[in-house]
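Missing here is one protein chain; the remaining ones are kept as they sit in the complex.
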């Protein structure tokens, strides 16, 4: 890369915090889903030009300015998990924000925490819970950056039902724009603390993200306030053992109760979910379909294989998990009675095996904390996965359609033997958000990254599913589509816009042009300033 | 084994960063949530367990070549194994610890050596200990204890002191104390004295596999000759070498192997040993990596991965998933709880996910500042839980803690559990 620029990075950061060693850079090239767009190994197609480790907003700004001056592209990541974090072309300067790891403030009365990019959900949650608060630790697990999720990515989580999607769980934000200018969204811009991210006037949160963030394509977020919510459980949930199925709570929280109901049909299940939503009794909800549960939660893969063989037939098809957490014994009692009434109305039955010690403990931990269970379930069996319908937000009449569609299409791919055989029942999702105002479903699909035919099957399945959804005028799941589009060398938005009633690319592209005049921020997961030929 | 033996393993890192943290459900505070000294100190992803896997695969595939920076990265790691514990919570094919060690073996094979490590190996080659101290003085620590000499006498128990305890004068009271406690409990115990050799674990950790193989053979023949039923060591490093490394290189010690804490706990239960206790003290316990997660018995595997249920990967025959759960955790705690006057309080990072003392993997020898920094992180954790003293059961840990504290004129106390048993 450009020596002059590199020397400037060294002078800004100190030589210990910048590197262009090829082997070291390969650690930033190796990535989950690298196999989807490159060789059948984990290395994506593009190695960064160098990696920088800024520790302050000013250092980020300096790096971005050097990039603009020297015509270099840049891309920042926090915890850096997934293809989104990798460069989209040659010559990209990486900003690894690992050194920006300060938890600046927890405001208990206004219920937020101000974090830098490398504060992970598990850290934030631990600090919040001992103050009687909690955060929306996402489905990807506790190891991900709270800031990156809120500003740049997604935000689906089991506790979306009571605490909402993370697009709305961000308050003030500090943002280094692609041209190096710093903008502070909302109240921090006016020097009025972190309490709001909107205004003055039109909210710039609207360009920061939508259902998804810009995935690195629109600058670097350096601080943000993340909303916290009441947590009625104990300050800690001490457990013994560390391995998924073996983990046991030392004491089950007295004001929590786990329900695992099952139903004759998906329609009835959805009906129950909707009622649970409207009654506002659920703290956390989670679908873990039996194919995924058995393949993914064994103590090891051998155990999973046994569970798939012998446990699966004993698990009902249409079940979900629902955790009630009362702030008082009275509240828990009320919630319990409502749940029972809803199950009565919807012919739901209790799947007792999962409500008893053992499953109860790990599912409760999963519903409250996330922990390692989600990653274990999807990665351990085959080494890789990609969700179908990742980004499929539904409502009352569409959730079941999406679920049915994915299952039906996936089944034939399962029969090919190229994917993990979850009986096309690999769904994970919170199912309902904001007490039922939104519904969400994604269908995890496990493939072996070391088997090219397996990866190809995943790609073909995703393409077919997304086409089917578009044909039915249902939402096209962006996070699924962006990866297959990249695998095919297509612009993701070109592949989606054709189905829309207005061409949103016009506006997104103009944001890119206006805020990134030198096209410095790597846009491989966002939008290019000009249409691709 | 060589990198090519990990070809499959190297493809299965998912780049999730679990290797950078203690198990998430165990995190109590942000301050003490990290598990890996290397990534915590040097920050580039290449320093993490996952990063090392990527480096290994890059070198293996010929995408990159060895450079000074990569060599530094490879050696700035205590091989404490916490990355692998965390990694194996979500997978089992990828083995970041083994791959990190293989990288060192490759370095040695390719002549990419660190002078400090060469000095250590030189010492081993000449004097059978990493310090280059005279082999003839190895048994001096036992003077006047009337221990049997297993080179000439039969004993039920071989007491293997290890290099650190044999030569470190500051720790002499510990090793003598341990032997004394065994004698008091009526154990028929013997030592090899000046004939005792290094276990070789430290050589293996810095990439000199052959060096360790020699030592393993030596110990195996000595055990055979002694006709003992138990091998007891106060050194966690040696314990780990016996339990983990030797089976890894297919060298089996046909004898029950016990760390002193295991044996003491057993003797206390049997009523043969009565903890004396001393003044009241609030202590916390540092799980040495080599006694804990790295003390987990290694079960060799020569199998293949096969597919069931479409693409589910399963090992054939069954393969141990190394998560450190089989390490020695309870015995030291049982001892601490049994000592009158001791108030035992846990730190945040314990057992399988304990934070390293900083001394391992050749780091103490080659990167003193990093080693010291790592130790001070642990001391900070001990202080944060309000302990008056940190208790450990490994001479290397104790040495490293004491050195780090000494440099800062910090009089925070570090004890070996034996000292507490004897009544501090």
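Labels A and B are assigned to the chains in the order they are written; within every chain, residues are numbered from 1.
Definition applied: a contact is a pair of C-beta atoms (placed from the backbone, for glycine too) under 8 Å apart; a residue touches a chain by one contact, two chains touch by 3 or more.
The rule is simple: contacts and distances are computed from a predicted model.
K.L.:
One chain is missing here; what is its name in UniProt, given the choices "FAD-binding oxidoreductase", "Spore germination protein (Amino acid permease)", "Multisubunit potassium/proton antiporter, PhaG subunit" or "Urease accessory protein UreF"?
P.N.:
When "FAD-binding oxidoreductase", "Spore germination protein (Amino acid permease)", "Multisubunit potassium/proton antiporter, PhaG subunit" or "Urease accessory protein UreF" are compared with UniProt, the left-out chain turns out to be "FAD-binding oxidoreductase".
K.L.:
Using the touch definition given at the top, which of the shown chains does the missing chain touch?
P.N.:
A
K.L.:
Please pick, from A:72, A:157, A:207 or A:365, the residue that touches the omitted chain in the full complex.
P.N.:
A:207
K.L.:
Determine and list the chain A residues touching the chain excluded from the picture.
P.N.:
On the chain A side, contact with the omitted chain comes from 107, 109-112, 164, 167-168, 171, 177, 181-187, 189-193, 195-196, 198-207, 209-215, 217, 227, 229-230, 232, 274-275, 278-281, 327-328, 330-331, 333-334, 337-338, 341-342, 391, 393, 395-398, 401, 434, 436-438, 469-470, 472-476, 478, 493, 496, 499-502, 504, 506-508, 510-511, 514-515, 526-527.
Note that only the chains that are shown with their structure count from here on.
K.L.:
Could you grab the centroid distance between chain A and chain B? Build each centroid from C-alpha atoms only and quote it in angstrom.
P.N.:
Computed from C-alpha means, the inter-chain centre distance equals 37 Å.
K.L.:
Spell out the part of chain A that touches chain B in their complex, as residue ranges.
P.N.:
Where chain A meets chain B, its residues are 16-17, 19, 21-32, 41-43, 51, 53, 79-82, 96, 98-99, 103, 119-120, 122-127, 130, 141-143, 236-237, 239, 241-244, 247, 295, 299-302, 304-305, 308, 365, 369-372, 375-376, 379-384, 414, 417-421, 446-451, 454.
K.L.:
Can you name the residues of chain B that touch chain A in the complex?
P.N.:
Residues 8, 11-18, 20-21, 23-30, 33, 42-46, 50-51, 53-55, 57-59, 61, 63-67, 69-70, 73, 85, 89-93, 308-315, 318, 321, 323, 325, 352-353.
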